[in-house]
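Up next is subunit A:
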Amino acid sequence: MIIMWIIKRDLLLAIRRQSDVLTTLFFFVIVVSLFPLSVGPEMNMLRAMAPGVVWVAALLASMLSLNRMFSNDYMDGTLEQMLLSPQSLSLLVLGKAFAHWLVTGIPLVIMAPILGIQYDLPAEALVVLTLTLLLGTPVLSLIGAIGAALTLGLRGGSVLISLLVLPLYIPVLIFGAGAVEANMAGIGFDAHLSLLGAFLLASLALAPWATASSLRVSLE
Partner candidate 1 sequence: MNWSSVSDFFAMGGYGLYVWGSYVVTLICIVAEIWLISNRRRTLEKQYSLIRNINIRRDKK
Partner candidate 2 sequence: MLQGINLACTRGDRELFKDVNFSLGTGGLMQVRGPNGSGKTSLLRMLCGLSSPAAGEILWCGEAIRVLNEDYFAAMTYIGHLSGTKDDLTVIENLRISSALSGYEISEDQASEALENLGLGGRERLLVRVLSQGQRRRVGLARLLTCKTSLWILDEPLVALDAMAVKFIQGLLERHLQQDGMVVMTTHQEIDIAAASIVQLQLA
């Protein structure tokens, strides 16, 4: 299966270049830890802020690694090979986005509950936070791939990616953080989770296709 090859390849590369993974993770940890220092250690306020802070930090952290998603392959010519593959390019892109999520998204999901403890979140809220990140971070990788493909090889590409991609992240942010808040307020959060799931399905269906067309445009 071609998609397995591409995932295996990107994981191998990530393992051999661990610094990329670690930078994303430490960025996430540092951003989340900075907030109490800037607004004060008042626990009630921190608890109220926690879902938003963790989610915004997750958005930024996953964006940090976006411009490396295709640019290395672009530079050494392997991206050209992928475009000329007899396999569907959308499928290859899906594999790359999945690998990106495994490498940058999963560490965030694992780290989030630990950071949540810093903010004194109740146990149930920690579970919800982890769940929302688990559903939401793949969407970030999938939508981010479009931005990464469009800005390939451009001057100031990494700043441009954030301009293009951050507004598109907003629905995920709203429902991701919203679910945790709803849980802490004692309201049901099922609707939030199903909407996040719907976003995931929609971006699974559309984003690889948009990314594939963007790559063809960018390499022309």
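Just so we're on the same page, a contact is a pair of C-beta atoms (placed from the backbone, for glycine too) under 8 Å apart; a residue touches a chain by one contact, two chains touch by 3 or more; residues count from 1.
With respect to how the candidates were assembled, all candidates are chains of the complex that A comes from, given by their letters.
Please read these numbers as outputs of a predicted model, since none were measured by experiment.
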{"item": "Candidate from 1 or 2 that touches subunit A, complex-wide", "value": "2"}
{"item": "Complex interface listing, subunit A residues touching candidate 2", "value": "2, 5-6, 8-9, 12-13, 16-17, 72, 75-78, 80-88, 92, 219-220"}
